[in-house]
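In what follows, a single structure is set out as structure tokens and then discussed.
A single protein chain has been omitted; all remaining protein chains appear in their positions.
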Amino acid sequence: MINAGIIGSTGYAGSELVRILLQHPSVNLKLLNSRSYIGKNFNAVYDNFNNFCDIECSDLKIEDMANEVDVIFLALPHGIASKQVTQDILSKTKIIDIGADFRLKSQEIYESWYKTKHHSPELLNQAVYGLSEWKREEIKKSPLIANPGCYTTCSLLPLYPLMKENIIDKNSIIIDAKSGVSGAGRALNLGTHFIECNDSIKAYKIASHRHTPEIEQQLSEVSGQQIQVSFTPHLIPMNRGILATCYVNLEQDSIGISEEEIKQIYETYYKDEYFIRIMNQGVYPETRWVKNSNFCDIGFKLDERTNRIVIICAIDNMVKGAAGQAVQNLNIMFDIDEKTGINYIPTFP
Amino acid sequence: MINAGIIGSTGYAGSELVRILLQHPSVNLKLLNSRSYIGKNFNAVYDNFNNFCDIECSDLKIEDMANEVDVIFLALPHGIASKQVTQDILSKTKIIDIGADFRLKSQEIYESWYKTKHHSPELLNQAVYGLSEWKREEIKKSPLIANPGCYTTCSLLPLYPLMKENIIDKNSIIIDAKSGVSGAGRALNLGTHFIECNDSIKAYKIASHRHTPEIEQQLSEVSGQQIQVSFTPHLIPMNRGILATCYVNLEQDSIGISEEEIKQIYETYYKDEYFIRIMNQGVYPETRWVKNSNFCDIGFKLDERTNRIVIICAIDNMVKGAAGQAVQNLNIMFDIDEKTGINYIPTFP
Amino acid sequence: MINAGIIGSTGYAGSELVRILLQHPSVNLKLLNSRSYIGKNFNAVYDNFNNFCDIECSDLKIEDMANEVDVIFLALPHGIASKQVTQDILSKTKIIDIGADFRLKSQEIYESWYKTKHHSPELLNQAVYGLSEWKREEIKKSPLIANPGCYTTCSLLPLYPLMKENIIDKNSIIIDAKSGVSGAGRALNLGTHFIECNDSIKAYKIASHRHTPEIEQQLSEVSGQQIQVSFTPHLIPMNRGILATCYVNLEQDSIGISEEEIKQIYETYYKDEYFIRIMNQGVYPETRWVKNSNFCDIGFKLDERTNRIVIICAIDNMVKGAAGQAVQNLNIMFDIDEKTGINYIPTFP
Partner (left out) sequence: MINAGIIGSTGYAGSELVRILLQHPSVNLKLLNSRSYIGKNFNAVYDNFNNFCDIECSDLKIEDMANEVDVIFLALPHGIASKQVTQDILSKTKIIDIGADFRLKSQEIYESWYKTKHHSPELLNQAVYGLSEWKREEIKKSPLIANPGCYTTCSLLPLYPLMKENIIDKNSIIIDAKSGVSGAGRALNLGTHFIECNDSIKAYKIASHRHTPEIEQQLSEVSGQQIQVSFTPHLIPMNRGILATCYVNLEQDSIGISEEEIKQIYETYYKDEYFIRIMNQGVYPETRWVKNSNFCDIGFKLDERTNRIVIICAIDNMVKGAAGQAVQNLNIMFDIDEKTGINYIPTFP
């Protein structure tokens, strides 16, 4: 059994981790840290966990937790994980950071987008960007995984095959993303007060959301050139799910490509990827079809009038966008079947 | 492995059964019948089942299905199951009917409330009312289980201990129930058109809902006297869940009873019932804490000013209110650990 | 023109008042006070008011405001209004208090339910309970109106005629009420964070909600005897609206009364009440039919099996339950046609 602990367990992503890990056959969830609920049992914070989890939330430090568990998940606001993780910690335990601190390779870009100092830049190169489907081999070898952002996962997976195949104009990428409100976390905020977001929709952080440099870093790596994208997140009155609508122009040489050929590209790249489901032509992903699951559904439409491809991707932001992918990475790191503990059928209704 | 089939698999309750049975370690889901989608693969009807279920929906008759499986679930509109089930069928396979046809012991009451003829009244006595926690021993022995209605389950479980203990005025029972829209099924209807029920609430079928005689039959059986209740269902703009708010007057002799004593009653009755969770005092059930699970949460408040007890019960109408309890009954019938395949942590958010 | 000011203008009830008063043909909305947004223009707090209201929110004191306007609306948390209103203020201006401080006649009951001292008990008898339809004559004459609570309005209007006619058992009253989330106000709170209340339902403050003594005071006054009720509020994932489901037992002598006779009672009492709409038999109120309007819809069902009447009442909690009724009272106080400025067709969808 893999002994696991979570630091920051009482946020939404943390609680989703608790839920998944408790049902994981190879994991023993041992320690829960939470600044906000020290001394409270986990099921007193979240009543759904009655009968399942009465672990007491503690303020145990990462140094002490590292001595007791094989893996620590961090689910913390940015700027905190980079203070806590050290080489010493990494020599004792594996770290899967659901937060943003180790995702960007460039300290400068991190500090410019996050407006805060990075406290352990020496670890940035050691950290592996944990997009499971792309980085499997590196994930296996690293003690420090930077779990991707929810928007990033939902943007990268649909764009990757088209980038690799060089059929799209790399300067034309526009990602219009729509997220359920759980993505904003449990901290109280007027913008996520029920009345302020129910029965309404808004864009926010236009051209300035922090998942942008993360998307760009990964697409640049894949394409071997500097990529910039337009990324616009929107808040949708629903609990879970992200839908990303991606617009790309066909590269001049690729004009004339058929939908079947594009479908073939996706199938070639993802035929062995269990958690990526390519939709049939004419069928597009909807967030309801991936709810409470680790699946990433991808569909697309070739618009022959404008020579653009419109690609739609849906994930559950709490699962493939956070806790589920973190466990997928745990499975990879510990050489367990990658589906273990996260192979649930999406729930509907 | 238990071979299973479903007749009426493409409604919401049917699809929830498919989801649960596919993940059940002792069940082999073999045959799916659906009048509406003959010839279509199940995952073409519900895209969440991609990677999980491409069984083709057929119009296989119950007679033929009975030869191939150990248990058939019926998820049909009322009036149909009573035409299909026969002694011959029951000699070949077990039947768990999620519909209403075999719940009421009295043909007359059935025909009066359902405004239709009952086609197999001779089976009514053989059928066992499948409220798992009350009828475990009988369920084990019968080939025909009438799975309780969603509202009924959510009303009976909280009222049962107080009825048995004779502390309440049996003529004073009022049940004010609130259901998510999935309870109304997938058939198109103006009342469940998004715009007509979103951001609004209504009562419906006041003093005339068909779960009323079912509640009364079971409470009468428990109390040994004829019980009549006021039951009012309401439609809530949410997908899943039922909350029942039950009002009962204290019996004259019981005035003065304390909250602790009432809590003790609940704990005595339900201490061995895994799927029933009694809330701490001052904490009341909410549907979000039981979502996608088979749990039934019960809490209450003694109102000493009015000598009433207000009891709150929450279930997921699709799970404990339908498919989950049906599988709980399957487990009982086949002598498997009762929690098998339905012991999931409720999902939140 | 009537000059008006609002103290506490930036909560939901306050902003609804601003909206109604700005469109009121006989009112000049002159001054807005808000502790939270001093110095900000009102339309910077609520963007819907662009083009309509750029009045600057001030911290103007009630004494100063009283010199400049003919009427002041108070939309404040309890315990504050009773500190601010004095005989001197009342000699200069009229006060319509949307809060709770002047609703209860008994200082003792107020202090017991609100757990706070009342700062101006000497004004309690002078204050008129502003349920417009019951208190029209007194409202005309008083400078201090205690606008009723939202739940109270929705409970009293349907119960009043049956109480007056003595056809119901006065100890049997149970009110099961369901409210949209705007009733909880704009102050941040975990319970009204989107994720915590969307797609779920809960009861809260069972047998302890502060509108209970208000309901009892008014029903006691009407019936001439001490009345106690069971009152249970629920939170519904919708923006606006309250639905109250009221249960009453028929008085022994009234058993045998017909639905038509009960309908006749309602029509007799409310035939001249424009804002009360009695539904046809078999049709029940829904909150969507009164949205954004001052209407109070009432319907009922006589349950001949249990000798109970189930009465349903729907209002918009922000309008008839708060700002709309406040303006109705203003119209009465200033001897304007009672419908002025609040006679809008409910909006749907």
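Labels A, B and C are assigned to the chains in the order they are written; within every chain, residues are numbered from 1.
Going forward, a residue touches a chain if its C-beta (ideal position, glycine included) is under 8 Å from a C-beta of that chain, and two chains touch if they have at least 3 such contacts.
Bear in mind the structure is a predicted one, so any value in this text is a computation, not a measurement.
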Sole residue of B:N171, B:N198 or B:S223 that reaches the chain not shown, by the stated touch rule: B:N198
From C:E286, C:D303 or C:E338, residue that would touch the chain that is not displayed: C:E286
Sole contact to the chain not displayed, among A:R19, A:K94, A:H118 or A:K178: A:K178
Listed residues C:F49, C:Y247, C:Y270 or C:F300, member touching the removed chain: C:F49
Touching residues (missing chain, whole complex) on chain C: 12, 15, 19, 22-23, 46-52, 182, 198-199, 239-240, 274, 277, 279, 283, 286, 288-293, 295, 297, 318, 344-349
Those residues of chain A which, in the complete complex, touch the missing chain: 174, 176, 178, 180, 195-196, 198-204, 206-207, 228-230, 232, 234, 236-241, 243, 245, 247, 284-288, 291, 301, 303, 305-306, 308, 310, 312, 349
Residues of chain B (touch criterion as defined above) contacting the omitted chain: 12, 181-182, 186, 188-190, 192-195, 197-199, 237-239
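What we mean here is this: only the chains that are shown with their structure count from here on.
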Highest-count interface - the chain pair sharing the most C-beta contacts: B-C
Rotation, 0 to 180 degrees and nearest 5, that superposes chain A on copy chain B via CA atoms: 180
Length of the line joining the C-alpha centres of chain A and chain B, rounded to whole Å: 37
Between chain C and chain B, distance of the C-alpha-averaged centres to the nearest whole Å: 38
For chain B, residues contacting two or more additional chains: 198-199, 239-240, 286, 288, 291, 349
